[in-house]
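Could you have a look at this structure, given as C-alpha cells, before my questions?
A protein chain is absent from this complex, but the other protein chains hold their places.
Let's look at chain A:
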Amino acid sequence: MASLKELRARIGSVKSTRKITSAMKMVAAAKLRRAQSHAEAARPYAAAMRQMLGELAGAMAGQDGAPQLLAGTGNDRVHLLIPITSDRGLAGGFNSNINRTTKLTIRRLQAEGKTVKLLPVGRKGFDFLSRDYADLIIDHVIGVGGKEIPFSAASDLGAKITKRLENGEFDVCTVIYNQFRNVMSQVPTPLQLIPLGLDATEAKPDPDAAQYEFEPDEQTLLERLLPRNLQVQIYATLLESAAGEQGARMTAMDNATRNAGKAIDRLTQTYNRTRQTNITNELIEIISGAQAL
C-alpha cells in the first residue's frame, strides 16, 4: 500500500494532467471551428472548378492528345503515394490510422509488383515512414498544418507533383488523407489525383444549353485548368485533414480529461481509506497501550 504522501503526490500530478488535457481540448475546439469554416469556404471554388472541367472534358471528348495530368502516362507501374498527417501528436488515432493505411497500401502495391514512391506531408507520417521505407521517400513537406493553411502550400505541392510527372518519375498519384466525417470520426481515404478520374457522368453537358465558346482554345484552357485543379484538390484535402486533426485531438483530449477525472476519484478514495486505516491503527495502539498500564 502506497504511503499517504505518495498518494497525495499522485493525485496532484493527475490533477495537473487533467488541467492540461482539458485546456488542449478547449484549444482544439476553437481551432476546429476555424478549420471547419475554412474548409467550407474553400468548397465553392473546388465545385466550380469541377463543373468547368466537366464542361471542357465534354467539349473535348473524342479528341486525342489529352494532357498527362488528365489521362496519365498510360502506364500503371510507378505509384506515388502522398499520405497527409499532422505535425503534432496527441490526436488519438488520427496519424496512426493514416500510417497504417499507407503501410497496407505500400505492401499491396509491392505485392502486385509495382514500384512505390512516397511524398509524406506532415511530420508524423514522415517520421513513421522513415523507419521502414526510408528508401522510398523521394521528398517530404513539413509545417503545413499550422494555424492557417495558405493556398500557396497547396500550389507548391502541386507544382512539385506536376514537375515529377513531367520528368516521368511516376504514373499514378494518390493522396491518402483523413476525410472529415464529423468531430468523432475521420476516415482514412485514398484519393487518386493522377490520372484524374473524370468520368462521363460528371461531364454532363446540358443538351438544351448552347455550345460553349472557349477563349483561348480548349486545349490551352485545359492545360491551364488542370494544374490548378490539382492544387485545388490538394488544398481541399489539406484543409479537411486540418479540420480532422483538430476534431481527433478534441475527442482524444475529452477522453483523457474524463479518464483523469476517474483516476482522481479512485486515488482520492484510496487516499481516504488509507488515512482512515492509519488513524484506526494509531487509536488501537494508544488504547491497547493504556490498557496495558
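Please note the rule applied: a contact is a pair of C-beta atoms (placed from the backbone, for glycine too) under 8 Å apart; a residue touches a chain by one contact, two chains touch by 3 or more; residues count from 1.
Note that in this section contacts and distances are computed from a predicted model.
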Protein name as given in UniProt for the chain not displayed, "Carbohydrate ABC transporter substrate-binding protein (CUT1 family)", "RNA polymerase sigma-70 factor, ECF subfamily", "ATP synthase epsilon chain" or "proton-translocating NAD(P)(+) transhydrogenase": "ATP synthase epsilon chain"
Among A:N75, A:T115, A:T220 or A:T280, exactly one should touch the missing chain; which is it? A:T220
Chain not shown: contacting residue from A:L56, A:V121 or A:L230: A:L56
What residues on chain A make contact with the chain left out of this view? 38, 41-42, 44-45, 48-49, 51-52, 55-56, 151, 154, 209-216, 220-221, 224-225, 228, 231-232, 235
